[in-house]
Structure formats: structure tokens, C-alpha cells
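Missing here: one protein chain of the complex. Every other protein chain is in place.
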Amino acid sequence: MEFSAKQIAAYLKGEVVGNENATVHTFAKIEEGVPGAISFLSNPKYTSYIYDTRSSIVLVNRTFEPEHEVKATLIKVDNAYESLAQLLTLYEASKPKKFGIDSLAFVASTATIGQNVYIGAFAYIGENAVIGDNTQIYPHSFVGDNAKVGNDTLIYSSVNIYHDCRIGNNCILHSGCVIGADGFGFAPAKSGYDKIPQIGIVEIEDNVEIGANTCVDRATMGHTVVHSGTKLDNLIQIAHNDEIGSNTVMAAQCGIAGSTKIGSWCMFGGQVGVAGHIHIGDKVYCGAQAGIGSNVKSEQTIIGSPAYDAKGWMKSSAVFKRLPDMYSELNAMRKEINELKEKLNK
Amino acid sequence: MEFSAKQIAAYLKGEVVGNENATVHTFAKIEEGVPGAISFLSNPKYTSYIYDTRSSIVLVNRTFEPEHEVKATLIKVDNAYESLAQLLTLYEASKPKKFGIDSLAFVASTATIGQNVYIGAFAYIGENAVIGDNTQIYPHSFVGDNAKVGNDTLIYSSVNIYHDCRIGNNCILHSGCVIGADGFGFAPAKSGYDKIPQIGIVEIEDNVEIGANTCVDRATMGHTVVHSGTKLDNLIQIAHNDEIGSNTVMAAQCGIAGSTKIGSWCMFGGQVGVAGHIHIGDKVYCGAQAGIGSNVKSEQTIIGSPAYDAKGWMKSSAVFKRLPDMYSELNAMRKEINELKEKLNK
Partner (left out) sequence: MEFSAKQIAAYLKGEVVGNENATVHTFAKIEEGVPGAISFLSNPKYTSYIYDTRSSIVLVNRTFEPEHEVKATLIKVDNAYESLAQLLTLYEASKPKKFGIDSLAFVASTATIGQNVYIGAFAYIGENAVIGDNTQIYPHSFVGDNAKVGNDTLIYSSVNIYHDCRIGNNCILHSGCVIGADGFGFAPAKSGYDKIPQIGIVEIEDNVEIGANTCVDRATMGHTVVHSGTKLDNLIQIAHNDEIGSNTVMAAQCGIAGSTKIGSWCMFGGQVGVAGHIHIGDKVYCGAQAGIGSNVKSEQTIIGSPAYDAKGWMKSSAVFKRLPDMYSELNAMRKEINELKEKLNK
């Protein structure tokens, strides 16, 4: 299907600059533009590409003013990235969805299955499990006994949801993620460690996305909770009894130790580590590879291991490179001071 | 089922303080207490909750003396955390276990299957594999050709055990863990890397727990070994030819490079990295995010990257924050010394 700049601008409430009859049938990154594609420009790092892109149409922010001639037709919108998201969502929604329960799936006779679901070949739905309406469960996924999955949720292949856990509505779980494995709890004894059975559950609220191979452990007692709207990237560890606030985003390979509470609207870079039994406020921005060892108040920007104020850390990191020089200088100064003292005390 | 404080105290050899007829039927964290639940207090961080908890019974250490009135019935025991573990274990043991070989499982005709096993739907047991008595293998798990799993071992869904590997008795393997993938061995050649086939195996001894999505690679030759009683959390990497001692615990996302030997009774925080071809002694305590690059003697407490004595690292980390001030001060002092020298040499 083809759409013209005019049609797209009307849908996005944008303004066409250039040929309003330019048509597109696909998407491309601005630096990989091809005729017939629509691209977008949002990150200023990529501005130089707009003058040479071969894409037919480019979405730009209303504030964008080209410095040279641009061959592509521009559509000016309030937020080019959001508008792109709208178009991509429209495009995705137009694709056919899988549905039906495959004859090669296993569905326990005591399970409750909603309307209009997809349950793929080799998927396993345990005893008394509940699957909501319009939910899709891809091949090789496992929904344990008494687990519950909401409506409109998309579970890709090889997802593991342990017994009794709860997944909300409109969630996306990517391949290999594990929801509800035992928390890491052991009591040291003389001959080894005694396992503390983990009898709690995991509760994933609505509109949560969980990345590939990410793990959310079940609580020792009570709930490990991921609140609504939160997005976890791949290979993340959420330990037992953690509580992750709403609309918090974490990049890949973050690890949160047990019984820690994180607020809402936080943003964590990749490979961040957080100690157990601490509280992190709302809107905390934490740089990649940080190590957070103690409570953090709301609206802080932190980095480093141990993590603290990001500006201070950046200054200290710059000085770190000069430490060998500082060390030499300190020794030189010591010698000179001793000489000065000797002279003065003569 | 309900139990009274008197009954529980008798089982745990504890002492009741308060109403010995108080009854419970479930467990709750002390800060989430509900009537009819038993809680415990061990970590002093949570002491304040004991005065307000709605739980009916709380397990406490014998040394605990309340500072105000406590509404709940207390049971004083030698170690509240261990006693909780005992009760939880009793509770877990009372739950029905899965058993039987599901008709949707694949079991090779040459495999040897013990008594009283559970092999779930879509589980795969390869040629000449051996599964011990009372062992449970959940759906979608893969036991490769000639692999051997001991008795009383619990293998959750989507576990992958490559050919020839050995799992001991009384182990727990969580979903998505991979035992025996090829070690990362390549010889550089002119046109690219030549793969070094990895013909060794993995040997997991008895009473080991392996977390979700953790990887233990097979040896190039010989064995990668995880000794008895060791507990590995989620998303850990154990490389080829590593040897991990008995009763060592590692938190999530640790990574141990190849041919390294780690002693027994070590404790590693999360996200620790360890270089290859080194030896780490017994009872080494290593803080989160440490990077261990060289041999470590027994009974050290280390942290940092590169890791060293934890007390020294904490002091240096405190000074790190003051580096910009130190740098300014150093420059100021240089200037002042030069002025002093000038004055004196006049």
C-alpha cells in the first residue's frame, strides 16, 4: 500500500514542506534511505543525513529549519519520534495476528482460556491456569499451574511463567524471560546451605514489557511486583520481593538485589547494579554500570560505583586520569616543602 | 490447616511469649502481616515493624527483647531465619508433587529412567540418557544424549543439558539455564577464527542450585565442575574448565572466565567478574561489581575493579569524590610553594 505525504500529514496533523504527492510504501532509517521510504529525524546527531537521504519523505520536528536544500519532502510535526511511533503502530496493527489453539499445544483441562486467543504448538498451559481474551502465547512457552495471564498480552516463544504468578493486561514478554523462579534465599548451616522455600509469587501489572532472557524472581513470601507501564530490557535480574514502580525503564543487564523498592518514572542505563533492602525514589536517572548501595531520594541523577551525583562523578573521573601525575607532583612538592623547611629552620 | 503457637514452638523447640493458642494458616513478611499469618524477624533493619505487624505469630531470635508492647505472639528460637526455613520446608513438602511420564514427552528408547519420576509434556530425554529416582523434569526441558541426572533432582521448564553432562542428586535447576554449551575457544587464523571443539563435559555435584538463565560451559577437555552445595543465582556465566568449590554462593550476573578455580564457602555479590586462569581461595567474600584479575588468598574480603582489600577500597572511594577539590588544592599549593621558593631565594 502506498500513502502520499498529504495523506500522512493529515493523519499526523503535520505540515508538508515540498511535494505533497510524494508517496511511500515502507520505512527506512534516514542514513539508509531508499526511494519510496519514509524516515524521521529527531536526534540532532543525525541532522547531516537529511540533506542526502534518498528517502522520499522525512518526518521532522516543527522547529527544524534546514540549512541547505533538502531533496526529500518534509512533514513537520510536534514530535517526529512520536509521530513515527504512530505510523509504525498503524503498520504493525495492519499485519495479520495469529489465533487459535494449535492441536500440538497442551492445555490442561482445568485451565480457563479466554476468547480469541492464540496458543501455539508445544505451548504448555498448566492446571487451573487462566489465559485472558485476545492473548497470544507462542510455541514452547510455559504457563505454570494456577498462573494467570491477562487480556491482550503477547507472550513470545520459550517464555517461562512459574506456578501462581500473575501477568497483567496488554503486556509483552519476550523469548526466554523467566517469571517466578525461586528467589535466592539460603540459611547457612554447618554442613552447607539450607534452602529457604520461596512461597511467594510475581505480579506483573498492565502495560509492562519484559525483555528476552530477563528474570523476575518470585517472593520468599508475598509478592515481587513490577508496576504498570514499566519496561525492562533484556537479561535483567529482578530479585525476590523487589518492587519496581510504574513507568520505570531499565536498559539491558541491570540487576536489582532482593527486597529493594524502586520508584516510578526512573530511567536506568545498562548494567546498573542495585543493592538489596534499599529504597530508590521517583524520577531517579542512573547512568550505565552504576552501583547503587544505599537509598536514593527522588529526582537525582547519579552514576558511578558506588553511585553518587553524576556531575561530581564526571569531574572525579576526569581527575582520575591524572592521578599518576598528581602522585608525582605530590611527591615532588613534599620534597620541596622539606627543603623549604630546612632552609627556614637553618 | 491451622497450627497454634504452642504446636509450632514444640516443633521448633522454641519458647512462646504471649498467647500460646494463637493460630496461623499462612506466611507473611512482617511488614505485610495479616491475621492468621506467621512472620519472622531476623534482619535488625525490620525491627520497627514488630510493634505494628498484624501477623498473629512472629518468630524471633532468643536474644530479642521488645522495647514496647508487641501485639503478636512471639516464638523465641535460636535462629529465627533458620526456623522459618524449617517451617517453609515443611509447608512445601506438604504440597503434592508431579509424577509420571507425560504421553507428550519424548524419551529415547535407550534412555534409563528411574522410579517415581516426573517427565512433563514436551520434555526431551536423549539417547542413553539416565534419569535418577524421584527426579522431576518439567516441560520443554532437554536432556542431551548420554547426559546423566541424579536422584531427587528438580529440573524446571526449558532447562538445557547438553550431551554427556552430569547433574548430581538433590539439585535444583531453574528455567532457561544452559549446562554444557561450548566453551568460548577459538584460535586466530589469517582469514578468521578457527573453532576449538569443546569435547569435555560439565559436572554438577550434589545439592547444587542453578538459577534461571545461568550458563555453565562444557570444558575444552576434561570437566567444568560445580562442587556440592554450591548455589548460583540467575544469569551467571561459568566458563569452560572452571572449578567452583563447595558451598560457594554467587549472586546474579557474576561472570567467571575460563580455567579459573574458586574455593569453597566463598560469597560473591552480584555482577562480579573474575579473570581466567586464576585461583581464588576458600572463604573469599567479594563485593558486588568487583573485578578480580589475579589470584586471591583464602579468607579475604575484597571489592573494586581491580578488586583489593574492601576496607582500603571504601576509603579510596570516599576520597574519589573529593578528587576535583584535591586537584585544585594541589595546583594552589604548587603555586604557593613556587612563591615561597622565590621569596626564599631572593
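In this document, chain identifiers A and B correspond to the written order of the chains, with residue numbering beginning at 1 in each.
Operating definition for what follows: a contact is a pair of C-beta atoms (placed from the backbone, for glycine too) under 8 Å apart; a residue touches a chain by one contact, two chains touch by 3 or more.
Keep in mind that this is a model prediction, so the values were computed, not measured.
**Q** Looking at A:T73, A:T220 or A:N247, which makes contact with the chain not pictured?
**A** Touching the chain that is not displayed is residue A:N247.
**Q** Looking at A:A10, A:A189 or A:L323, which residue reaches the missing chain?
**A** Residue touching the absent chain, from the options given: A:L323.
**Q** Could you tell which one of A:T89, A:T110 or A:S298 touches the chain left off the display?
**A** Answering carefully, the residue with contact to the hidden chain is A:T89.
**Q** From the list A:N207, A:T220 or A:T260, which touches the chain that is not on show?
**A** Missing-chain contact among the listed residues: A:N207.
**Q** Just checking the interface: what residues of subunit B touch the absent partner chain?
**A** 106, 122, 124, 140, 142, 144, 158, 160, 162, 176, 178, 181-182, 184, 186-187, 189, 191-197, 199, 213, 215, 217, 220-222, 235, 237, 239, 241, 253, 255, 257, 271, 273, 275, 277, 291, 293, 305-306, 308, 312-313, 315-316, 318-320, 322-323, 326, 329-330, 333, 336-337, 340, 343-344
**Q** If the missing chain were put back, which residues of subunit A would it touch?
**A** Contact residues on subunit A toward the absent chain are 27-29, 32, 43, 45, 79, 81-82, 84-85, 88-89, 91-92, 104, 120-122, 138-140, 156-158, 172, 174-176, 207, 209, 211-213, 228-229, 231, 233-235, 246-247, 249, 251-253, 270-271, 288-289, 305, 317, 320-324, 326-327, 330, 333-334, 337, 340-341, 344.
Keep in mind that, in the parts below, only the chains that are shown with their structure count from here on.
**Q** Rounded to a whole Å, what is the gap between the Cα centroids of subunit A and subunit B?
**A** Averaging C-alpha atoms per chain gives centres 25 Å apart.
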